[in-house]
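Omission of a single protein chain aside, the complex is shown with its protein chains in their original locations.
Right, chain A next:
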């Protein structure tokens, strides 16, 4: 039981037997939102017994745990898969304001990829082998679309998940996308 620190297998676990509450490194889940919402609670408390305000949210009401709350169809967290990457990642579309912003984040996430803006098309390139990746997404109707065609907000609302597809496999996707005539040219990779 003596304190020891392990650095095997990429783990950097430092064991200490400190008193509870003394722990320097405390992992607290992001889901418990007490301190952020106490102010809100203060505001609503005085009204709790009289006419309930119709639109103000009360802390902890209805009593549904936080992990059950993201079940409305417009979920802002979307999964991102990249061809060849072993793990899926998740990205919060809400915190980005534009496609450029989003691509930057994806470039950070899959660190081997850098953004390459060629002819106004948005692609990510693997600097190691020059392989091009095209960001695509699945919309509410289950169709796979190229990222960037619709206004940003509309994209955020309708996007269910994303794929970084190898350019070579994105053939045919452009043809299925609606409206813009320039799409035809972008699919011949």
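What we mean here is this: contacts are C-beta pairs under 8 Å (C-beta built on N, C-alpha and C of every residue); 3 or more make two chains touch, one makes a residue touch a chain; residues count from 1.
The definition used in the following text is that contacts and distances are computed from a predicted model.
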Quiz item: The complex has one chain missing from view, so what does its UniProt entry call it, picking from "N-alpha-acetyltransferase 35, NatC auxiliary subunit", "Trafficking protein particle complex subunit", "Transport inhibitor response 1-like protein" or "Hydroxymethylglutaryl-CoA lyase, mitochondrial"?
Solution: "Transport inhibitor response 1-like protein"
Exercise. Mind listing the chain A residues that contact the chain we can't see here?
Key: 1, 6, 9-11, 13-17, 19-21, 23, 26-35, 37-39, 41-42, 45, 48-49, 52, 54-55, 57-69, 71-73, 79, 81, 83, 86-89, 142, 161, 163, 165, 169, 172
